[in-house]
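For this view, one protein chain was removed and the others were kept in their places.
Our next item is subunit A:
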Amino acid sequence: MKRHLISAADLTHDDATLILDTAEELARIAGRSIKKLPTLRGRTVVNLFFEDSTRTRISFEAAAKRLSADVINFSAKGSSVSKGESLKDTALTLQAMGADAVVIRHPSSGAPHRLATSDWIGGSVVNAGDGTHEHPTQALLDAFTMRRHLAGGPGGGPTFHRGPGDGTGRDLAGRRITVVGDVLHSRVARSNVALLTTLGARVTLVAPPTLLPIGVEHWPCEVSYDLDRALAGCDAVMMLRVQSERMNAAFFPTEREYSRRYGLDGTRMAALPEHAIVMHPGPMNRGMEITAEVADSGRCTAVEQVANGVSVRMAVLYLLLGGNEPAVTTHRTEESK
């Protein structure tokens, strides 16, 4: 069985393109007065959030509702989890309520995988961020945004900030993507490296050595400590949030030094190629990894990424739940069955 989305690395090139193409069609629904499709009527999607999240939960909720699924929101705060209930018992409860899909965010890496490979629940499991491991739908929406801007122009070229184009059927072959900042704590970076590589892009990670994970040299990407050198010639630069809530040690001397060496300001943005876009998964720390000048410029796609998130999550839910079996393959879950 192949019915879960746990890791961006599980997606083949065809799967990823199918999801992005489906999202491209579904994005057009957002422009209509009736933003709803009857496709998942009668299906139940549970948002199981063990960790605070606003945009991801709302995004999944909007996506499921636009497909007419019933949505149950479950957050650990104020639930039986705070009374000490285990993941297993929570899952069994959800199974008893007839959940067709469980969208899970959990502070522990691997929790969605545990849920998917157990026999606790019968539905699909969608990873909405687990610890410092993966956040596959974020990577999909980032790739979707990049494809629209970098491959949405005439002939598959960049759009030069004339608004997002239509990248249907295209991938990111040969595009150079720079991911900057707190890679160590970032599940977004990990998922993005996997997915962007699958789509043919070349990824460079830029971070202080203290904010790079052990084993990063085995990732399919380049690593640099020099932001200015990495910016020249890149097609998109993705600024990661400095996750101070996960920083239990001193990873860099001062915030000021961090932002001077690894923050994106107007001068650095001007050094980017003309067509390059600036991305941020949000929430932004203005003045830290990105200045207000850059965040508010026409090249920053942060707000667009949020809108694209709904389309991409609709595509994922549709492809996993729309038929009698999922339309995307995910190797890992296949093996485990």
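A few notes on this one:
The criterion applied here is as follows: contacts are C-beta pairs under 8 Å (C-beta built on N, C-alpha and C of every residue); 3 or more make two chains touch, one makes a residue touch a chain; residues count from 1.
The rule we apply is simple: contacts and distances are computed from a predicted model.
One chain of the complex is hidden; its UniProt record names it "Bifunctional protein PyrR", one of "Cholesterol esterase", "ABC transporter substrate-binding protein", "Bifunctional protein PyrR" or "Acetyl-CoA C-acetyltransferase".
Screening A:L26, A:L87, A:L140 or A:L212 against the full complex identifies A:L26 as the residue touching the chain left out. The omitted chain makes contact with just one of the residues A:L18, A:I58, A:L92 or A:V306: A:L18.
Considering the full assembly, A:N324 is the residue among A:T54, A:T254 or A:N324 that touches the omitted chain.
Considering the complete assembly, subunit A touches the hidden chain via residues 18, 21-22, 25-26, 28, 32, 34, 36-39, 318-327.
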